[in-house]
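Every protein chain of the complex appears in place save one, which is left out.
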Amino acid sequence: MAYYHPKPAPGRHFLQIPGPTNVPDRVLRAIDNPTMDHRSPDFGAMVKALLEKIRLVFRTAGPVVIYPASGTGAWEAALTNTLSPGDRALMCETGWFATLWKEMADRLGIASEFIATDWRRGADVAAIEARLREDKAHAIKAVCVVHNETSTGATSRIDEVRRAIDAARHPALLMVDTISSLASIDYRHDAWGVDVTVAGSQKGLMLPPGLSFNAVSDKALKASETARLPRSFWDWKAMLAANATGYFPYTPSTNLLYGLDAAADMLLEEGLENVFARHDRLAEATRRAVRAWGLEIQCAEPRHFSSSLTAVRVPEGHSANALRATILERFNMSLGNGLGRLNDRVFRIGHLGDLGDLQLMGTLSGVEMGLRAAGVPHQPGGVQAALDYLSGNA
Amino acid sequence: MAYYHPKPAPGRHFLQIPGPTNVPDRVLRAIDNPTMDHRSPDFGAMVKALLEKIRLVFRTAGPVVIYPASGTGAWEAALTNTLSPGDRALMCETGWFATLWKEMADRLGIASEFIATDWRRGADVAAIEARLREDKAHAIKAVCVVHNETSTGATSRIDEVRRAIDAARHPALLMVDTISSLASIDYRHDAWGVDVTVAGSQKGLMLPPGLSFNAVSDKALKASETARLPRSFWDWKAMLAANATGYFPYTPSTNLLYGLDAAADMLLEEGLENVFARHDRLAEATRRAVRAWGLEIQCAEPRHFSSSLTAVRVPEGHSANALRATILERFNMSLGNGLGRLNDRVFRIGHLGDLGDLQLMGTLSGVEMGLRAAGVPHQPGGVQAALDYLSGNA
Amino acid sequence: MAYYHPKPAPGRHFLQIPGPTNVPDRVLRAIDNPTMDHRSPDFGAMVKALLEKIRLVFRTAGPVVIYPASGTGAWEAALTNTLSPGDRALMCETGWFATLWKEMADRLGIASEFIATDWRRGADVAAIEARLREDKAHAIKAVCVVHNETSTGATSRIDEVRRAIDAARHPALLMVDTISSLASIDYRHDAWGVDVTVAGSQKGLMLPPGLSFNAVSDKALKASETARLPRSFWDWKAMLAANATGYFPYTPSTNLLYGLDAAADMLLEEGLENVFARHDRLAEATRRAVRAWGLEIQCAEPRHFSSSLTAVRVPEGHSANALRATILERFNMSLGNGLGRLNDRVFRIGHLGDLGDLQLMGTLSGVEMGLRAAGVPHQPGGVQAALDYLSGNA
Partner (left out) sequence: MAYYHPKPAPGRHFLQIPGPTNVPDRVLRAIDNPTMDHRSPDFGAMVKALLEKIRLVFRTAGPVVIYPASGTGAWEAALTNTLSPGDRALMCETGWFATLWKEMADRLGIASEFIATDWRRGADVAAIEARLREDKAHAIKAVCVVHNETSTGATSRIDEVRRAIDAARHPALLMVDTISSLASIDYRHDAWGVDVTVAGSQKGLMLPPGLSFNAVSDKALKASETARLPRSFWDWKAMLAANATGYFPYTPSTNLLYGLDAAADMLLEEGLENVFARHDRLAEATRRAVRAWGLEIQCAEPRHFSSSLTAVRVPEGHSANALRATILERFNMSLGNGLGRLNDRVFRIGHLGDLGDLQLMGTLSGVEMGLRAAGVPHQPGGVQAALDYLSGNA
């Protein structure tokens, strides 16, 4: 809370929400360089090189569109570039963000269908396959899945979704929200046959919010030629034409692009496989802490445990929001709140982005101290359990 | 070109395009603070105070919506929140940006009409009034004007447009693009009866690109209740509901909001009247230089001279782009290019944002040296003329 | 390790040496403002206000000299401004830094005497008093004590030293090194009758290294009039004359002064009493962890436990340096090394400066994981012991 600090809060704030994440100093220092002319030769050269790096992060050989807008915009872009009014989309109710995406689709005039879950697991792949098989007429134009549901901490198996679509021999586009998974959890746009990947800057990409992304397959591009939802700001066509020479059809978010360039360098220097392994390890340590406290993990399906965040249920009769307020007040840490039906029922520990072992240990210590301070029933020892795991697994 | 610097360029780059403008160090330092939790109590308190300051800049007592998106998005927001498919909008062809806005309207399904100009003056108020009087059935739902046309350096008289609409007793909404005028040129949302003011962060607000704005009148709000263009990201309703308590319906561009807070403080500390007077003075100095060089100002109507930028015509047979390339290469200054039909015919000198006398003198010196170096016919003495004016007018 | 980063090190580095400490973002952002003219009116106004704030931190109504030089220089300044060649100084061998100060005195031509300790406690007050009583001729001109010995983590009782000098009715000057105690541990220049307080920027003042300080009593000032050690850069007289109007006799370290101004604001906003209480609490948590590990605290005298740092002895046959190397490599944390005779025998945990509970918990977790990884015999449970203490004591 360095910019706005109504009262003293000594020491570093622990921003352990599941995004925005802690922006590394190297990225902040890139962002605060003077804004440059976005029509200059240097800018074009910078962007061309940047677009190459970004493709590596999405694991695609195809184009990645970068919007000067926060992540929600990239949802809208994915839908409006590919669909027409009244088109049917099959969506999966993995939690709050999947619900928001569905509501957006409805507002834009898309006829969405929702495959329900209990908000405690990823997308129901069998149900997707069944529904697609049923759709002999191919009325369904798109299958939309949130890869990592930030409200519950459940990661859907996109590879399995792909296989389900293929098994049903259905031509629907596959659109995937990777806002809280990209650059944190293994993800492969090309290999998994995703048509539109939606992403944002403020999570695994370690930037402030303000940029968002669409990685686009050939099939999606082709669909955009006939899609009739009105669009202008989000239109891929003008973007891709301008990007080809390193420019944008309207003013880009220049300073965040500096940051993106620095962040991409950091990810590629560490190596994506190492980035994923680091997140897996921090996530497992977190879950061990939660179990040692005797608390319940919101995600009930171990195959869907998220490596970006862990949502933790508080015992009945206790308030997750009061717990979070205590932790903020006494330990200067922000945790994620429960969203929608999970409001006050869960708190969410973000363990993604630029994070190391000791920051996680500080985070888990803050949770354990907060549980005690707020009088939430639990067993001590969560921190110790995480420490035991991490020290055997460095 | 501090972040990306493929070759040495000693000294400070002169970014004298008509936006993005030079971001003051105070604003850059605000932006590079750590990202905070956008759902925390401190964030809400910060935003509530910020929204009050922003109203003062727009001179409105009503709401100002802040989008985590660059300026083009705010055009789309103005249209989609107030209009329905097939609605008629009266637009004024003041130059390239007015044309882009019109094309956007068309893409979104609006039936726009264009009042032509020669790209050398502001909106034709008499033609607007005549057309509105003609429209007895009130088929026209909106009049859209670019306050300061960045491609030509012509400022339309919004007060006169308001009077024309009133004289015609026409109920159309008045929508005004102030992207390159807000916080540089006198502008009054409430007093001039504007219904939607469109603005961006990267000009007079002295920020990097990435934020945009809609100031909204009651009449526009009422129109939004029945407007049927599909919208979600740009929807005012969710924004205003969340803003009421200091929050946003989706992730805001937190770090740019820090910068906006600092920039608003700077503008209010200087005083808006002083800000406008400073711009008027720098603009007049620039025009005196241009005239002394014997070059022609693109804006042919003195009542419409822009205080944000001056577009300068190069003599027939000479290339404005070659001149700009020479100036960039030899004098490390970026000037604005000619857009659309003005490509290669004009160059544009930005004199808006955080700018003082000596920066302007450096800028004009760069132009005069560039004219000489590039062999563009001109009289010497432009710099001296500006100096004479400024030293008598400090 | 953000500036120089030969290999990826994800997450924030834990800089837990006993200084330099973690510089808060607010201070870094102050420092990186453009350098200003140190002879301008604004500079003078800034410095005059700053000198007032700094007095509050030293708890003195007298002058505080600020050198554009790191802390070691302020040792030299204290000696050369007050003493003459061959003068006798009584010094206390509390550890490595006391030894360095003594060696400096000898190099400068002072005849120093050393009251030995075992490097496991603060200054021996009784021995000081005895020696002064013995010195009937008042040959001893100065008593020099390190308030907080950074090499051992032992804090001397300056109030008791003062009483010892008074009890001996001895006129010697009292000079105190507060490099690792100022703004971390309770200290009172005026109330304790200190004549010269030596301090540096990079510890409790939360700045990078590069500034150092002498707070000066009237008695010391008077001594400086006749002191004959050669001095120029360190001379108080020119400094105090220039400071009176807000300036310096030679170029000051302008940007670090910006940072000092911000740091002083932070300390005064938090309140010095709160700053000290915070350090006491973090120190006690650390000692509880060390005891739970079954390790020995270097400081053997509880009345002298330091609130800035804790030096920890490793069991015989084990290497503190190997442990530190493991912790740096695997957990991205820097701990302090053993100095002089303590090399490889102790490691030092810095818990001073801008530090909160969760950073300390991360730090202690890193130590416990490091002990395990490096095979240093210990009991688990140190982290838990600290957590238990802190959660009961927020």
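In this document, chain identifiers A, B and C correspond to the written order of the chains, with residue numbering beginning at 1 in each.
Just so we're on the same page, contacts are C-beta pairs under 8 Å (C-beta built on N, C-alpha and C of every residue); 3 or more make two chains touch, one makes a residue touch a chain.
Note that the structure is a prediction, hence the values are computed from the model and not measured.
A.B. asks: Which displayed chains does the hidden chain touch?
C.D. replies: A, B, C
A.B. asks: Among the options C:A223, C:L328, C:V367 or C:V383, which residue touches the chain absent from this view?
C.D. replies: C:L328
A.B. asks: Which of these, B:D25, B:D135 or B:E160, touches the one chain of the complex that we don't see?
C.D. replies: Here the residue in touch with the unshown chain is B:D25.
A.B. asks: Which of these touches the unseen chain: B:E225, B:E269 or B:E316?
C.D. replies: Result: among the candidates, B:E269 touches the missing chain.
A.B. asks: Name every residue on chain A in touch with the hidden partner chain.
C.D. replies: Within chain A, the residues that touch the unshown chain are 25, 29, 32-34.
A.B. asks: Taking the full complex into account, what residues of chain B touch the chain not shown?
C.D. replies: 2, 5, 8-12, 14, 22, 24-26, 29, 266, 269-271, 274-275, 278, 330-333, 354-363, 365-366, 368-369, 372-373, 380-381, 383-384, 387-388, 390-391, 394
A.B. asks: What chain C residues would touch the chain not displayed?
C.D. replies: Here the touching residues of chain C are 1-6, 13, 15, 17, 19-23, 28-43, 45-46, 67-73, 75-76, 85, 100, 104, 107-109, 200, 202, 208-210, 229-233, 235, 250-256, 258, 261, 328, 334, 337.
Here is the rule we use: only the chains that are shown with their structure count from here on.
A.B. asks: Between chain B and chain C, what is the separation of their C-alpha centroids in Å?
C.D. replies: 53
A.B. asks: Which positions in chain A touch two or more other chains at once?
C.D. replies: Chain A, residues with two or more chain partners: 2, 5, 22, 29.
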